[in-house]
Structure formats: structure tokens, C-alpha cells
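Only a single protein chain was left out; the remaining protein chains are all shown in position.
In order of appearance the chains are A and B, and numbering begins at 1 in each one.
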Amino acid sequence: MTPLLVVRNLSRQFGGLRAVDGVDFSLMPGEIRAVIGPNGAGKTTFVSLVCGRYAPSAGKIVFDGEDITDMPAHLRVRRGIAYTFQITSVFANLSVYDNVALPVQRTLTDGRSRGAVRQGVMEALERVGLDARANVPAGALAYGHQRLLEVAMGLALKPRLLILDEPTQGLSDSEIEGFITLVRDIARDATVLLIEHNMQVVMALAHRITVLNAGRILAEGTPPEIRSNAAVQEAYLGTVREAGA
Amino acid sequence: MPFFPHLLLATLEGLVTSAVLALTALGLSLVFGVMRIVNVAHGEFFMLGAVLAWAITSAITGHPALGFAAALVLSPLIVGFVAWISERLVLSRIEYNPEATIVATIGLLYIIQQLALTFYGPEARPVTPPLNYRIQLPWFGYSGYKLSIIAASALLLLAAWFVLTRTRIGLVMRATQYDRETAQAFGIPVGRVYGAVFALGAMLAAIAAVLIVPISQAHYLMGLDPLLLSFIVVIVGGLGSLRGTVVAALLIGVSDGIVSVFFSPTLAKIIATLLVALVLVFRPQGLFGTATK
Partner (left out) sequence: MSGDGTAKVYALHAAVIALLLALNFALPEYHHAVLARVLVLAVFAMGYNMLFGYAGLLSLGHAMFFATGLYGAGLPLYHLGWGVPAAFASGLAAGLVVSAGIGLLALRTSGVAFMIVTMMFAQVFYLVTLYFGEWTRGDEGLVLQQQARQVAFGETTLDLTNPTTRYLLAVALFAIVLFATLAVVRSRHGRVLVAIRENEERTRMLGYDTFTNKLAAVVTSGVICAAAGAAYALLFGYVGSTFASVQYSILPLLWVLLGGAATTLGPLIGTLFMYYVIDIASGYTSAYMLVVGVVLILLVLYFRKGVLGTVRERWVRWLP
């Protein structure tokens, strides 16, 4: 099976700081891959390079056999990469419906068909459980629901690779349970790349885990392998041991 | 006059322009640097400084130097006060939102300009220079007062540099510029700092105007040119950079002087404005500026 995403020697510098330093990474279709690491490890920078928000200082990115290293962000989105923001970035003044309508209308070839837009929007909203709140202004939603709206917008793009950046931050325990179910459901049609700090979620969902530290890959493997990896434990100062035990 | 002395004369004229421009532009740069707002009424503070200078020197009889000295002190203070009130009443209320501030300062521009029209009138009026001797160079005589403008400006710029980099007040201003929220968390009264900075910016423009008014004239529309030139200087020199402002003011003042003497002033302005617009498009941080945080 050919990888969906291949990254070779990817680097990004900000002045003197090497936020991402020579990373080799690949992702298989249908995988749920979690990227973890201490704060400042470069996780968000890494996925931002993949989805095109930043241009790399060096390296190559190949998505489904196509070299997208120089491709602008909006074209990568059209190729099937969707990114949900770490810091919630919805259209606060627009309703939940209108928020999701924007990605939906772009994926339809006939964006004028009101029926098709409505169907696409409600489908996405139902999957995350926000269909009852379709007419609420997005800025008025509770934080946890705004995170779900982000996911709905990502889903509405019908992506092949969905990148979730700390999606459970600010969610209550019961909401996190629901979220885990949602991601398993999403992974049936799409590949998921997940940045997470919540080890429970990581261990429950991930097929494989990549650990970043100071811009480099520290370790890669299945959850049990990572849990028992001494270097990872050291980098986290015991966090992995606590959550996994 | 043969070419080289003509060039020297143009350069001296350019230096005078630069001296005044550097002070005016520094005022604008300070306000943008610390408060992150564009004050479109900056030119009107300049004009107000000149108009008040005329009013004060007309009111004080006796040797022109007396009236001028009074104007040099009082005019900036009054202009600073007007600026401070505008900041407290309007700008702080709109929370320094960039777009709203532009609109509000445009409103301020029209108010100040038209009040000047009503109370000062549409005529251009001269102010007597405080000094009246000419320095005799081998090729031409040159006004001693003009040379003293250059000296005065240099002194003021040095003082500004000193205050900004070596005093506590300067540190407070630079801290507020760098990170407003953290400054607040450290107990710095951001609102009052902003009021003071806005007033200071206006006062710098006013002082520059008082210096130049004896050799030009006070007119209610005289604010537009300094505004545009200050913009140009601030953009070319880079925001938040005192050194950049001075260098850019020198560059622009002297070249404007030279081009205006040898070519048409309109053409000079066209080229200058166009060049600066292109600098802003292709190199937004200017020549010396640092990219914003």
C-alpha cells in the first residue's frame, strides 16, 4: 500500500530557532496517527507545514504521489488536506449553519443548489452533534461546541487527510468520550493526523504514535511501544507513565 | 550660480527640510510604534503649532526673539493638551481599533483644520524670525536662522533618543509598545502612557512647526504636506526605529530639496510618493525596521 503522505527532511526555521528539524515522516491511508510531545516540540509547526500555512525552509512533502512542497495552502485543501485550528478559528459572527456552508459550497460543483448545500451542512452537523444549534451565532457557542464546529467544518471538506490540532482541549470528560467515538467514525473514510496532549485519547484512538521533541522525531511506534519507551518517558517527565498505567 | 554651489545651496535647504521633517516624523513614528495606530490628524497638530506660534508672537511685543521663545514653549504645550484630550475622549473609547482610529483621526483632522479656518482665517501669515543675521559663504549668503533650525532639531532628536533609551519613562513606553498586555500585567498604566505618548507625538510636530514658521508662513491647509512626508519617512525608515526615522528624513529631505531645485516640485513628489508606496508593497518593514512581534 502506498503512503498517503510522505515527508522528507522537513525543516522550518524562525530566525535562529529550528522549530522543525529534518523530519522524515510517512502516513498510511486509513491510519489514525497521533503526534505527541512536550510544549514547544514543534507539533503545530509540523502540521502547519504539511497543510501549507507555512512554507518549509527545507525538505519535501508528497501527498498521494504528488509533490505539494510549493503548493499554496488553499490548493492543498482542495487536494484533500483539512486542518482544524489549535486556537479555535470559526466565523464568530456567522451562524453555525453558515460556518459549515462555506466549506460545503466549495466542495459542490454546483454551489448554487440550496438543497445540496443544506444536505451537506446538516450531514456534517449531525455527525458532530451540533444540528440542533444550526442557527446559533458561532461566537455564542460554548468553547467545547466551538471545537466541534471546527471539526464539522473540517469534515464538510470531505478530506482524505484530516489534521486535528489539540481538538479535545477544553472539552469535558463526557464530551471527550463522544469525541473518541466521532474520530473512530471519521477514520473509516479518512486518514487522521491528531495532535494531542490528552494521553487517554491518544492511547484509545491511535494506531501509531509519533513523538516529537525539539523539532525532531524522538520515537515512533504503536501505543504499547511508546508507553514503554524510556526516552519518551524522560522527555515527558513521567506524564506517559501516569496516563498509561 | 555655477553648479556645485547651487547643489550646496540645495543641500542646505534640504537639510533644513530634513531637520523639521525628522521631528515631525518622529512624532508620528512614536504614536504608531507605541500605540499601533495611524494618526491622520498629525499634520493638523503641525499646523496648529504654527498657527499658535503666530498668535503668540503677535501678542507679545518687543524683540521678536521674546515672542518666539514664548511660542516655542507654549505652542507645543497647548497642542499637546489638545492631543491628550482627543486621546482620552475619543481614541481610548474606541479601544484603538485600527480602522475606527483612522476614521476618528480623519474627523479630528477636519475639526482642527476647519476651526483654524474659522478663527485664523484662510490667509497665510508670516512670523518674524527671532534672529536676523546672514552667514557669508564664498558663493552666497545663507540665513543664520535656518542653520540654527538644523542645530535645534539635532539637539531635540538627541534628547528624544536619550529619553527613549536611557530613562525609565522611555523604558515604560518601549515596554508598552512591545507587549501591551504584559505591560498592563506589570502594573504599567497603559491608558495614561498612551495619552502621554499621543500628546508627545503632537508636541514634536508642533515644535517642528514653530521652528519652520518664521521662514515659511502659517496657513490653515499647511498640514497635509508634512503629514504625507512624515508617512513616507516613517515607512521608509521603518516603524519603531529612531535611527531609521532620522536617516530616512535626511534622505528624503535632502533629495526632495535637490530634486525640487533642479526639477519640478510636483514631479519630485510624484516620484517620492510612488517609490514609498512600492517600498511598502515589497518591503513592508522599511529600511531599518524590525518586523512586528
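Here is the rule we use: a contact is a pair of C-beta atoms (placed from the backbone, for glycine too) under 8 Å apart; a residue touches a chain by one contact, two chains touch by 3 or more.
Note that this is a predicted model, so its numbers are computed, not measured.
**Q** Among A:Ser89, A:Gln119, A:Ser172 or A:Ser228, which one touches the chain that has been omitted from the display?
**A** Of the candidates A:Ser89, A:Gln119, A:Ser172 or A:Ser228, A:Ser89 is in touch with the missing chain.
**Q** If I consider the whole complex, including the chain that's not displayed, which of A:Gln105, A:Asn213 or A:Asn229 touches that chain?
**A** Among A:Gln105, A:Asn213 or A:Asn229, only A:Gln105 touches the chain that is not shown.
**Q** Taking the full complex into account, what residues of subunit A touch the chain not shown?
**A** Contacting residues on subunit A, toward the hidden partner: 51, 53, 72-75, 77-78, 82-83, 85, 89-95, 97-98, 101-103, 105-106, 111-112, 114, 135, 153, 157.
**Q** Across the whole complex, list the residues on subunit B that are touched by the chain not included here.
**A** 38, 90, 93-94, 98-100, 102-104, 106-115, 117-118, 122, 224, 228, 231, 235, 264, 266-267, 269-270, 273-274, 276-278, 280-282, 284
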